[in-house]
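Worksheet: the structure to be examined is printed underneath.
With one protein chain held back, the other chains of the complex are shown just where they sit.
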Amino acid sequence: MTSQTVSGFDLLAADDVANAAVGDEIYSLAAEIFPICRSITGNGVRQTLDILRQHIDLEVHEVPTGTKVFDWTIPREWNIREAYIRAPSGERVVDFQRSSLHVLNYSKPVRARMPLQELKEHIYTLPEQPDAVPYRTAYGGDRWGFCMAHNQFLALEDGTYEVAIESSLEEGSLTYGEAFLRGATEDEVLLTTHICHPSLANDNCSGLALLTALIKRLAKQKTRYSYRFLFGPGSLGAISWLSRNRATASRVKHGIVLSCVGDGGGPTYKKSRIGDAFIDRAFTHVLKHASRKPNILDFIPYGYDERQFCSPGFNLPVGLFQRSQFGTFPEYHCSDDNLDFIKPEHLASSFEMVASVLSVIENEKRYVSNNPFCEPQLGRRGLYGSVGGEKSVADRNMARLWVMNLCDGSHSLLDIAERSGIPFSIIADVARELAEHDLLSEGSEMSR
Amino acid sequence: MTSQTVSGFDLLAADDVANAAVGDEIYSLAAEIFPICRSITGNGVRQTLDILRQHIDLEVHEVPTGTKVFDWTIPREWNIREAYIRAPSGERVVDFQRSSLHVLNYSKPVRARMPLQELKEHIYTLPEQPDAVPYRTAYGGDRWGFCMAHNQFLALEDGTYEVAIESSLEEGSLTYGEAFLRGATEDEVLLTTHICHPSLANDNCSGLALLTALIKRLAKQKTRYSYRFLFGPGSLGAISWLSRNRATASRVKHGIVLSCVGDGGGPTYKKSRIGDAFIDRAFTHVLKHASRKPNILDFIPYGYDERQFCSPGFNLPVGLFQRSQFGTFPEYHCSDDNLDFIKPEHLASSFEMVASVLSVIENEKRYVSNNPFCEPQLGRRGLYGSVGGEKSVADRNMARLWVMNLCDGSHSLLDIAERSGIPFSIIADVARELAEHDLLSEGSEMSR
Partner (left out) sequence: MTSQTVSGFDLLAADDVANAAVGDEIYSLAAEIFPICRSITGNGVRQTLDILRQHIDLEVHEVPTGTKVFDWTIPREWNIREAYIRAPSGERVVDFQRSSLHVLNYSKPVRARMPLQELKEHIYTLPEQPDAVPYRTAYGGDRWGFCMAHNQFLALEDGTYEVAIESSLEEGSLTYGEAFLRGATEDEVLLTTHICHPSLANDNCSGLALLTALIKRLAKQKTRYSYRFLFGPGSLGAISWLSRNRATASRVKHGIVLSCVGDGGGPTYKKSRIGDAFIDRAFTHVLKHASRKPNILDFIPYGYDERQFCSPGFNLPVGLFQRSQFGTFPEYHCSDDNLDFIKPEHLASSFEMVASVLSVIENEKRYVSNNPFCEPQLGRRGLYGSVGGEKSVADRNMARLWVMNLCDGSHSLLDIAERSGIPFSIIADVARELAEHDLLSEGSEMSR
């Protein structure tokens, strides 16, 4: 084994060919599921999960309407088949077939003719972004409406319009998908993203596709941890899962909520409620060594499903990973969050960041020095590189000194990476190498 | 009760009419006591206390000359009736009746005629502020002197002057005032200001008048804590009180020394010796949310009477509240610290800051969530405001999420206010509201 070889868990090194194309792979899948009209319930979620199941094993759960999940009740199921506005000219000026954003999510059915003036009360636009169609919801189910570009709205001619929304709100169920990969221990790593937004590429499709690519690769690996993946509608999906798995939720030792992972911003990590959980330290460390300056945020009880996992009764170590922070970019929650907004290269680098965090989680351990008195003579073991004098050689030399200095039984590899400022991957790699030369003994693996 | 109503202790909400005029009320009282010549002993202190007693119940204590108070001895009592300098022209160029600052405080009596040259050795001026009369003391009692504006001093014509100081330094006593309001517990909040400076409006009168207005209002309230107020001469007043109340001083759980509360600077808070006492956290929190950027200072053993309360044998949680920090403004300790320097609006805002801190002290408690698993459904309880979308609604929504997330038995309301960055008053208010909806149970009140 050369010093560059990695014997520990490393998803990125596992299959170079597949990983080179991972950005394209994620992008393709995101594009495939993009047109589907998802909501917090309904067939759009099932259709999406069916596509993901072509790539990964996935169990689909149905939670019937009326089920109590903690303080909440599963609502009726919404489905939609058609929706359009026909202008006096006969033209369909808005058609749900062109974009699932055009209909107010959870609209009640309507079929009517009305003057423009009356229709206007049912139309939602974004005057400050006049060419974009907004994404709007009315989960109460007692309204109907359409969303369109403000410029199109302004150009509507007077006259009588025909509107049709063919939707239903009936007893049914809430649907979520779950994947599980058994590892060496029952301790779990949880990864989850929401599946409840219609045609929004970054704020939904990107996370679904990235996790699918991750599961495909992880399924081929031996891991210390078991891995659980959830694809559920925001809030109610997580609440349903927690309600059904209350007794075993504490197996989750590290968790990541993912969203908006396809744009070029950030990276952004919002810490768990615990604040210094291992996942918080691992993500902070990995992002600090990413090429872009990361945006590390303290926990607040507002955001995505980390709100539920971090509620005080669970208080799980679950953080939120995004590129641009949701709500802060103009493309958010409108038709500008489309397939042009996300890029294969950003999806690939988001994948790499998550995979690096999993490497930290899987490889974290303590070694104990067999040579604690003074420095060992690294040179005679070929462990003090002088060839070339490149930066990477100097880094590895320095990493060896740090590892030998701090492997005293009280410092883990992440502790050493944090104190030295050297990436975990290099620290873990030189530690393995030093252990092979009997300078270190493997200490306990660290499950927390 | 609407969500805006406050059922907890809130001095500011207690009597809107009176509070609207509190700045004028404090200013008037400060103006009334301004002319009196106070010193560390003497009738000026008694006269001042007599005026305060027209508004509040106050016990007046006399500590006889020669009494040992810890390492100190009460000095002889100084009184003054008259003091002037008569110029060769016959004019009284300096007259104690015009300003009590004109005489060196604790001057011995004199009645003499002397040439200007000799007189000059007894005259104190401020060359760098040539129109202001300085405030000077000579507590030893073995000197006499006058203070005047430097410009007036320069204009003195040659010739023989008549000087007269009719003062006495005799066996007597040191005087201090004490007010006590019994609350539900024996734990005490101590508020104190010095009463030993002659005609200085900010550095004395403002604090005396503000505390008087506070006592008037607090006396009408039911409180958890008992409240103790001291009006004593600087250093020796606090030392005397501590000497007489050594056994019970530890009842003081929170304390504030007040001074210079009438100018528009600061606000300034100097922490207790403990540094992270509850009073330190409460004051820092309240001032952080004040409109002006506060000046939060670490404890140093130099300043006002916090020096004595924070001596190591007592180490009481007592901080110092001021607007501009003493010694840092040019009006300090001279005739520019007059009734033009202090303003009703500054006195009112200082009052509001102190009252807000008392609200934090009185309302601090722990609640425990009755709904710790996932978020509660606030909407169906009418607790998730969407109307208007104003900032205050968004703040209250966010406050509810924080309270539900952190009421796990280990976070108090101030803990939540600090972590969320939301004012304590909003946090306490939404907590009461959530408790009324049975989402929280009241935990223990927190006396420390």
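For reference, chains read A and B in written order, and residue numbers begin at 1 within each chain.
As a convention for this text, a contact is a pair of C-beta atoms (placed from the backbone, for glycine too) under 8 Å apart; a residue touches a chain by one contact, two chains touch by 3 or more.
Small disclaimer: the values here were computed from a predicted structure and weren't measured.
Trainee: Tell me which of B:45, B:103, B:238 or B:334 is the one touching the absent chain.
Mentor: Here the residue in touch with the unshown chain is B:238.
Trainee: Tell me which residue among B:125, B:206, B:268 or B:308 touches the hidden chain in the full complex.
Mentor: For the chain that is not drawn, the touching residue is B:308.
Trainee: Determine and list the subunit A residues touching the chain excluded from the picture.
Mentor: 369, 371-377, 398, 401-402, 404-408, 420
Trainee: With the missing chain put back, which residues of subunit B would touch it? List them for me.
Mentor: Against the missing chain, subunit B presents residues 69-72, 235, 238-239, 242-243, 246, 273, 300-302, 307-308, 310-315.
Heads up, the rule we're going with is that only the chains that are shown with their structure count from here on.
Trainee: Would you mind reporting the rotation angle for the C-alpha fit of subunit A onto subunit B, rounded to the nearest 5 degrees?
Mentor: To bring subunit A onto subunit B, one rotates by 120 degrees.
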